[in-house]
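Each remark here refers to the structure printed beneath this line.
Every protein chain but one is kept in place in this view of the complex.
Right after this comes subunit A.
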Amino acid sequence: MSTYYSEDHEWISVDGDVATVGITDYAQSQLGDVVFVELPEAGKNLSKGDEAAVVESVKAASEVYAPVDGEVVEANAALVDEPAKVNEDPQGAAWFIKIKLSNASQLEELMDEAAYKAYVDGL
């Protein structure tokens, strides 16, 4: 299983042709207390850059964009009832969606952990 990162602070963990997508610890720390998460329905087709989800912190609403093309196979229903999980475990239990990849070559455009860390350090 490999994990990739986007410049929009999403992580994508790939297992076969299914990718689990969430937001990074850096992203949650910037957002502050998360109070609401809006997720797409299973079956929705996303193109890279489409709005995939919305995260609302106390301060503001932020969009989460699809880092790759694919079909949503599952959304994390637990976040609807417990949005604060995004602050507690953003890169684990608080994943957002699972996507069936339709263009795996797009993963090559994303960063690995070391590159993402350097990217965040440079912000």
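What we mean here is this: a residue touches a chain if its C-beta (ideal position, glycine included) is under 8 Å from a C-beta of that chain, and two chains touch if they have at least 3 such contacts; residues count from 1.
Note that contacts and distances are computed from a predicted model.
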Choose one: "Electron transfer flavoprotein subunit alpha", "Caffeine dehydrogenase subunit gamma", "aminomethyltransferase" or "Class F sortase". The correct choice is the protein name in UniProt for the chain not shown.
"aminomethyltransferase"
Of A:15, A:33 or A:50, the residue in touch with the unshown chain:
A:33
Extract the touching residues of subunit A with respect to the undisplayed chain.
32-33, 35-36, 38, 54, 56-61, 80, 83, 87
